[in-house]
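A single protein chain has been removed from this complex, and every other one stays in its place.
Here is chain A:
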Amino acid sequence: MTGAPSHDVRLEWPDGRTRSMDIREDETVLEGADRVDVALPFGCRTGACGTCTGRLLEVDESDPADAGRDSGAGAVEAAFAYRRRPRALKDRHRDDGYVLLCIASPRVDCRIAVGSSVHAELVENPWK
């Protein structure tokens, strides 16, 4: 299907690399990236493993769908539609703006931190 609306999604890696792409509302960020041969980490593709975790950095203020919010769970909910429940994320992760890119489709233009290190932020070594 090519008629679905799309949004400009900018992926930002920790090493400074960035890539902007149009991602349709009927595809997930992971699928959209894959379509243009951009590799993102992933595992289960069902929202259970968290390997694909990204962090919402900013939504486009000019996008009427989500003006005024720039991070956090509210922004994630406004910025993405989930195909299924994001089971790998806890409330505290969602509050901090983490998003599962394998099941999330964009609803606004946005910037997302991506790469394997984002997943590693979800839990710390509890003994250290």
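Just a few scattered comments:
Here is the rule we go by: a contact is a pair of C-beta atoms (placed from the backbone, for glycine too) under 8 Å apart; a residue touches a chain by one contact, two chains touch by 3 or more; residues count from 1.
By definition in this document, contacts and distances are computed from a predicted model.
Looking at the choices "Acetolactate synthase", "Formylmethanofuran dehydrogenase subunit B", "NuoM family protein" or "Selenium-binding protein", the name in the UniProt record of the chain not drawn here is "Selenium-binding protein". In the complete complex, the residue from A:Cys44, A:Leu57 or A:Ala81 that touches the missing chain is A:Cys44.
Within the complete assembly, residues 13, 39, 41-51, 53, 84-85, 87-90, 115-116, 119-120, 122-128 of chain A touch the chain that is not shown.
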